[in-house]
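The complex appears here minus one protein chain, its other protein chains still in place.
By letter and in written order, the chains are A and B; residue numbering begins at 1 in each of them.
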Amino acid sequence: MIPHLISTRDLSREQAIALLDISADMAESGARENKKLPALRGKTIVNLFYEDSTRTRISFEVAEKRLSADVINFSAKGSSVAKGESFKDTIVTLREMGVDGVVIRHPSSGAPHLLAERDWIDVPVINAGDGTHEHPTQALLDAYTLRAKRWGDSARSKGLDGLRVVIVGDILHSRVARSNIWLLHTLGATVTVVAPPTLLPPGLSEWPVSVSYDLDAVLAQPCDAVMMLRVQSERMRAAYFPNAHEYSAGWGLTLERFHRLSPDVMILHPGPMNRGFEISSAAADATQSLVLDQVANGVFVRMAVLYSVLTGTEVMS
Amino acid sequence: MTSNIVMQSADVTRAITRIAHEILESNRGSSNLVLLGIPTRGVTLARRIAAAIASIDGVHVPLGSLDVTMYRDDLQKQPLREPAPTNVPVDIEHATVVLVDDVLYSGRTVRAALDALTDLGRPDVVRLAVLVDRGHRELPIRADYVGKNLPSSSGERVNVSLSETDGVDSVDIEREAP
Partner (left out) sequence: MSSSVLISGATIADGTSSDILVVDGLIAKVGKVSDKTDRVIDATGLLALPGLIDLHTHLREPGFEQSETVLTGSQAAAKGGFTTVFPMANTSPVADNASVVELEQSRGIEAGYVQVQPIGAVTAGLLGTHLADLRGMADSRARVRVFSDDGKCVHDPLVMRRALEYVLAFDGVIAQHAQEPRLTEQAQMNEGEIASRLGLAGWPAIAEETIIARDVLIAESVGAALHVCHLSTAGSVDIVRWAKARGIRVTAEVTPHHLLLTEDLAVSYDARYKVNPPLRRQEDVLAVRAGLADGTIDIVATDHAPHPSEDKECEWDVAAFGMVGLESALSIVQQTMVESGQLSWADVVRVMSSMPARIGRLPWSGLAAGAPASITLVDPTARSVFSVDHLAGKSQNSPYFGRELPGRVVHTMFNGYLTVENGQLVDAETVASAARLRVAAGLVRGLNEERHDG
């Protein structure tokens, strides 16, 4: 179906819905006593993590093991990378070792793209987050979570048509926001991004989103879901905003804003959360918060992606 | 391409009824029986067989579906297959499970089904019911209940149509025009 998963921009509506449907099948098997499926038996997958991310790595590892793949975890720390080996040399080494698929997290935007496009290695590549570019499996799990919550048992083969989603926070540096904007749009949702002007990317007017600086005005309009993004405190020092208090007052999902929110508005956060900064604990722990659903669904979505890129490859090539 | 109908609607119904009788006979009744269809047409056939058993014996045997996609040994060689739902309504531990499929050919689908079943539990007995057995087995697998044995060449295609999915009940063989 797809040779690699690098960006949600590359997914057609049909492909995205198929991935969400397969995720639902995976969720079904996850409810069994024996959660393991043999689909990737005999396949070796390397989780190539050049950047710390316990959550994403474990989610992929669980997904790989549920599909019976052999898993190699490669983290930049303690590897030859720390000794100055080039990216290309590392990849060529993995090729010679005969891995069947690469899941890559990298601080450089575009690193997974190079892996997929260059002749350094010829196996399926899954982007597990690259720089400030994309994090496609996060967007897929967000879409899956929204779809499952909205449509329940009749979610299969549906998109997110008509869903109104508000994304709040550091859009400029967020790979989660980018992947979500493309995917939500592809699936038929309407997206509004809200942030201080300093944290909005240049050229945003060419993207399929509405833009606002005023969170209260946006939340006063009907919406179906609010996605809060993590804001890193180091942005303060780079003069993107004055201080945490002012950010929170202007763009946080504070207790007061949460209380004004309709109880059927879904609340999402990709984690890890800065409680009391971009999101209040009351909002994070509310029944309408899907934060824990997101974590659980992450495994099923990643199983679906792994299954999709790693099977049928002989036919494709 | 020429197409040759080998089972009409009445033939299909008769075959299903006969399979239902045979299942009841060899199982000495309907106790402990679970019918699991292999998607998609196997599920439809299982439903028909269950209905036939109900009309003979008055008992509604448990009925489910067993997807085997993830257990196939040809995942690399086929275009991506989207899995179908697995739905097993009862505990299959100690049950007599009858797997139901439309066509038995290489035997690889049944092999995958046996693996899938193993992951769900340990039935006492597993049987296989198919509407058509067209031969050309690649594995040591045989069906316990067969609607029709249909010797065919590997160049031919056997198509099973069922009214629920295809609008009509029939089985035909397609072959390349000479």
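In the analysis below, a contact is a pair of C-beta atoms (placed from the backbone, for glycine too) under 8 Å apart; a residue touches a chain by one contact, two chains touch by 3 or more.
Since the model is a prediction, treat every value here as computed from it, not as a measurement.
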item	value
Which displayed chains the hidden chain touches across the whole complex	A
Which of A:Asp21, A:Asp130 or A:Asp170 contacts the chain that the document leaves out	A:Asp130
Contact partner of the left-out chain, one of A:Ser109, A:Ser212, A:Asn274 or A:Gln288	A:Ser109
For chain A, residues in touch with the removed chain	9, 86-88, 106, 108-111, 113-114, 117-118, 130-134, 172, 175, 178, 201-204, 206-207
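By our rule, only the chains that are shown with their structure count from here on.
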item	value
Inter-chain centre distance, chain A versus chain B - centres from mean C-alpha coordinates, in Å	40
Chain B - residues contacting chain A, complex	67, 69-71, 75-86, 115, 119-120
Complex interface listing, chain A residues touching chain B	1, 18, 21-22, 25, 28-29, 32, 34, 36-39, 67, 307-308, 311-316
